[in-house]
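Have a look at the structure that comes next, please.
Here the complex is missing one protein chain, while the rest keep their positions.
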Amino acid sequence: MLNYIIRRLLLTIPTVIGVCLVTFLLFNVFASPEAVARKQLGKNPTKEQVKTWVTAHGMDKPMFFNFKPGKDGSIHPFDSRFWNHMGELLLFRFPKSDYLHEKVSDLLKQKIVPSLTITVPAFLLSLLSILPIALFIAYYRGTYIDRFALFICVILMSIVILNYIIFGQYLLAVVFKYFPIYGYDFGVGAWKFVFLPVILSVAAGLGGGVRFYRTVMLNEVRADYVRTAMAKGVSEERILFKHVLKNAMIPILTVTVLSIPFLITGSLLLEIYFGIPGMGNLMLNAINNHDYPVIRTLVYIYSLLYIGGSILTDISYTLVDPRVAFE
Amino acid sequence: MLFERIFSLKTKTLLLIPPFFFLIIFIPACGNNPYPPENDQLIGYTALGEDPRTLDPAQVSDTTSAEILCQFYDALYQNAYLDRPYRVVPALAAGYPEKRIFYEDVQEKGETKKKARMEYIFKLRDDIFYQDDPCFPEGKGRRVVANDVIYSIKRLADPAVQSTGYWLVAGKIKGIDDFFKKAASAGKADYSQDVEGLKAIDDRTLKIILTEPFPAFIYVMSMPYTAPVAREAVEYYNAPGRNGFARHPVGTGAYRLKSWKRQHRIIMERNPNFRKEYYPSTGAPGDKEKGFLNDAGKQMPFLDEVWYTIISTAQPVWLLFLQGYLDGSGIPQEQFDRVVTKNLELSENFIKKGISLEIASDLDVHYLAFNMRDPILGKNKYLRQALSLSYDTDLYNQIFLNGRAINAQGPLPPGIFGYDPKLENPYKTYDLEKAKELMAKAGYPGGVDAKTGKQLELIYDIGSDSTRAREVATFDMRCFEQLGIKMKLQVNTWSQHLERSHKGTFQMFSLGWIADYPDPENFLQLLYGPNAPPNPNSSSFANPEYDRLYEKMKNMENIPEREAVIRKMVEIVIEECPWIFNVHSPSYVLRHSWSKNGKAHSISGNYRKYVRVDPKLRHVYWKAENKPNLAVLFYAALLLLLLSFPAVVMKYRRRIK
Partner (left out) sequence: MAESHLKIAVKRIKKDRLAVAGFCVICLFALIAILDSVPLPRRDVGGVKWTRTVLDALFQKEVEKSYSPPLAESGVLNRKEFQLQSRHLLGTNNLGEDVLYNALKGVRTAFIIGIVPSVIAAFFAILLGLLAGFYGGWIDDVIQYIYQVLSSIPGILLLIAMLMVMERGLWQLCVALGVTTWVGLCRLIRGETLKVKNMEYVEAARALGAGDLRLLFKHILPNVMYLVIIEVTLEFSSLVMSETVLTYIGIGVEPGTGSWGRMIMLADRELPNAIWWNLTGASVFLFVLVLAFNLFADALRDALDPRLREG
C-alpha cells in the first residue's frame, strides 16, 4: 500500500512541474510588468515609481537565464524569472500579495477556515439528503412517484445556481428574516452565517445529485445478485440499504472523494454573495485586482489538491472493492 | 414480520429526518443579527467597499484607504466639521501659522532676479502623543515633535516608500527637489540630509520656506500626506519578519486600529492617548435645528469602537441599513424614487422609521475630456463645441442621478472660492440645431466629412468594464450619434486606460475630479499645460494665456482680484471646450435615529470622532424590524407532510401485493 502511494506521488511530479510551467507562460509571457505595476500603484504613478515597483518584484530580470552580475558581483545564472517562479512554487516559498501586501501563506491561513465552515456542512448535508432520497426513489422505481420525482429533478437541475442564490436569499433572509443576509463571524459565532449558504448550496445540487445517484443505484438494482436476493425473499429495504449501496460505492466514491480536497477552496459564488471571507473570495478579488502572486499561488495549490484528490480516490477504490487491484 | 416492517421504516426515515429537523429547530433561534452582543460598549456600525490598500499616510491616494487612515492619523490642520464653506482649523497645530513673504536674489540665465518666497511658522500643541505601541520604549507613545513632520514630508520624496503624494510638495518647498533627486538616484532617501525649506526651530516650532507665495499651503498641512509619523514605528514595522508599516498604523488620531481581517472587517477602538478635543460650539446655518450642536463642548471621541464591515456589492449595504445593522448609507440609484420625494425631501415611511437625510454638496466635477493631442478633435474647436451642445446633461441627470445633481457650467463646484452660481456656458445647453450648425462649420455637415464624404467616426474610451460605465457610455454615445456621426466604444482595463491616456492615444473619455483640498487651484490645475499626462491634465489642454493666468492665480489669496482672474480663465476654457462639463454631484446620506452628529462631507477626514450613538434606540429598531416569519415555516412543514402521504400509501399497497 505504501509503495503504491509513493509510486503514485512520484508519478505526479512531472504533472506538477507541468502545471508550474503553464502558469509561468500565462502570467509572464502575456502580461507586461509595467502594466501590472501601474495597476497596483493606483492614481497616476510616476515613471520612477513604476520602475521601482518592477525591480522590487524581480520582474525586470531576464526570462530564463541571468548572466548579468548581480549586486554582489557574481553571476547567478538561475536568478531569472523562470527559475524564481518555479522555485517559489515548488519549494513552497510563497510570495507576497501585490494588492494586500501580505504573505500569501498568511492569507491562506486566514481564509481556509471560513471556506471550510461552508463547504464541509454543505458536503455532509448533501450526502445525507441526496443518498436517502435516491434510495427512496430507487425503491419506487417504475411507479408514478419515480417518474414524478425524476421530472422534478430535471426541473431543479435546469435552474441555474444564480437563481437559487438570488431568490433564496431574498425569500429566506430579506422577506422572512430567518438568517443574516450577509456577513460572517469568526469562531463560534459563525453558525448563524453558515445556514443560508449551506441550504442554498444543497438545494442547488439536489436535482443533479439525486438523478445521478438514482442512475447509479438502478444500475446496481438491475444486476443479477439483486434478482437472486429478491427471489430468496430478502426485503427490498435490506437489499437497497445493504447490498446495492455497497456496490454502488465506486461511482459514488469517484465523485465524493474527488471533491473533498476542493472543500478547502470554497465556493466562489456563495462566498461573494454572502460575504464569506474565504478562499473563493480571495481568488475572485485577486482576479479583479490583477494580483498575480496570489493567483499563481492559488492555481498551484488547487492543482496540488486535484492531484491529491485523484490519488485519494484511487486509494479509496481499493479499500472498498478488493477486486480492484493495485496496478 | 411486524418488527421488521417497523424497523425498516425507521432506518429510512431516520436518515431523512435529521437534516430537516435540524433546520426547523434552529431557524427561529437564528435571527438575522450579524453582530455579537455589544455589552454596554458604544459601537458604530458602518460599511466599506473594499479593503484599504494601505494605511501608510505617504501612500494613501484612494478614498477607501483615506477614510480609515484619517481616523488614525491627524495632520497639523483638519477640516472644520460643521463650518461651510469648508475651511481648516488646527488639529495638532496650536493656532494658525505666521506667514511672511520675503524676497531673495536668484541667479537666472546670468541675470539677478528678485524671487518672492513665503515663510510659514507653525506651532505644535504640547499635549500630542502617539498611541501606545511596542515600537516605542516600554510601549508608551511619545510626544509628537516638529521633526516628525519634517520626516513625514521627506518620506514623500523617498522612492523606497513609493509615495503617491510627492506632487503635493514638489517644487513648492525650498530644497525638496534636490532631496528628491538625490534620493531617486540612490534608490532611497538619506534622512540625515537637510532640506533648506524644512527647519525644526525647536520641538514645537516648524519653519517651512516655500519657493513662491502659495496661500493654499495650509491645506497641504491638513492632508494625510503631511501627518507626522514616528520614525521608530516605520523602522520597527518595516523590519524583515514584520508585516510592514503600511499594515500597522501608529498615529495620533482619536482612534487606533484594533483588528483587521481581510475582506471581512476593520475594527477601530478609542485611542487613550488622544489629546483633549471638544465638540465645536458653532456651525453652519441649519446645524442647530438638525441637532448637530447638541454635543457642543463635550469631549471626543464618543464611540468606544467603530466597526467597518467590508461589503463589496451594493445591495447588501442597503438591505443591512434598512434592517438597522448599518448606521448610515447612501441611496442606491434604484431606490431613489422610494426614498426621496419630488421636492428632494425624505419620504414619509422613512421619516416614520426615524431615518434622516443629509445632503452634502460634493466638491467635484464630472466631465468628458477630449484629447487635445488628437488630430481630429484637438484642432477642431467647432467640432468640440458641437459635441458639447448635443449632450443632454439634464437627461443624464434624470436617468443616472435621479435628477439630484447640479448641471456643471464650468470646472469649479459650488462651495469653492471662485464658483459663480450665475455662470452660463453657452455650449452647455442642449441645442441640437445649433450643434448641427457648428458641425457644418467644423467641416462635418450631417456628420459626414465634407472633404472625403465618409461618416465621421469617433472612439469613446472607458476605463473599466462595469455595467455602470457601459450604461453611461451607451447614453453618451447616443447623444453624439444624433449628429450623424458614428461612435465606437473602446473598453479598457484601468491600466490600459492609463497607458492610452499617457500616450495620448484616446479621443474622449469621461472623468471626474474630487477636490484634494478646497482651493480653486486644485481644479484649475487640471487644465494647466505643464500638467499633461502622467499628471492630471488628461486632455493635454495647453493654452498659453490660461497657463499664464494660472500661474498668477495660484499665488493669490482669496481676494476679488483672484476672482477676476479665475473668471477669465473659465471663459477661456468654455470657449475652447476641451471638456464637456457634466455634473457636480451632491451626496445623499441617510442616517438612523440613533446615530447622532452625522454631517455629510465630501472630503475625507477624521470625522468618526464627532459621531455618537444611542444604543437603546438602535435596539428598539432592531427588534421591531427583524422579526422572523414563523407562520410560513408551519405551512411549509404541513405541505411536506401532505406530499409524503401518497408515498406512504403506495408503499403499503405494494406490501399487500
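In order of appearance the chains are A and B, and numbering begins at 1 in each one.
Here is the rule we use: a residue touches a chain if its C-beta (ideal position, glycine included) is under 8 Å from a C-beta of that chain, and two chains touch if they have at least 3 such contacts.
What you see is a predicted model, and the numbers here were worked out from it, not measured in a lab.
Engineer: Touching the hidden chain in the complete assembly: which of B:Tyr151, B:Trp318 or B:Tyr517 does that?
Structural biologist: B:Trp318
Engineer: In the full complex, which of B:Pro85, B:Gly403 or B:Gly504 touches the chain missing from this view?
Structural biologist: Missing-chain contact among the listed residues: B:Gly403.
Engineer: Just to verify: which one of A:Ile6, A:Leu90 or A:Val154 makes contact with the chain not shown?
Structural biologist: A:Val154
Engineer: Could you list which residues of subunit A touch the chain missing from the display?
Structural biologist: Interface with the chain not displayed, on the subunit A side: 14-16, 18-19, 22-23, 26-27, 30-31, 151, 154-155, 157-163, 166, 170, 174, 265, 268-269, 272, 283-284, 287-288, 290, 295, 298-299, 302-303, 306-307.
Engineer: What does the interface between subunit B and the hidden chain look like in terms of residue numbers?
Structural biologist: So the residues of subunit B touching the unseen chain are 314-315, 318-319, 332-338, 340-342, 398-399, 402-403, 446-447, 455, 465, 467, 470-471, 474-475, 481-482, 484, 486, 489, 491.
By our rule, only the chains that are shown with their structure count from here on.
Engineer: Could you work out how far the Cα centre of subunit A sits from that of subunit B, in whole Å?
Structural biologist: That gives a centre separation of 36 Å.
Engineer: For the complex, give me every residue of subunit B touching subunit A.
Structural biologist: My answer: residues 4, 8, 11-12, 15-16, 18-19, 23, 26-28, 30-34, 36, 50-51, 53-54, 61-62, 159-160, 162, 164, 166, 184, 187, 243-244, 246-247, 261-264, 309-313, 316, 319-320, 323, 493-496, 498-499, 534-536, 626-629, 632, 646-647, 650-651.
Engineer: Across the complex, what residues on subunit A touch subunit B?
Structural biologist: Residue list for subunit A touching subunit B: 35-36, 38-39, 41-49, 52-53, 99-102, 107, 110-111, 125, 128-129, 131-133, 135-136, 140, 143, 145, 173-186, 189, 192-193, 195, 199, 235, 237-238, 241, 272-273, 275, 277, 281-282, 285, 290.
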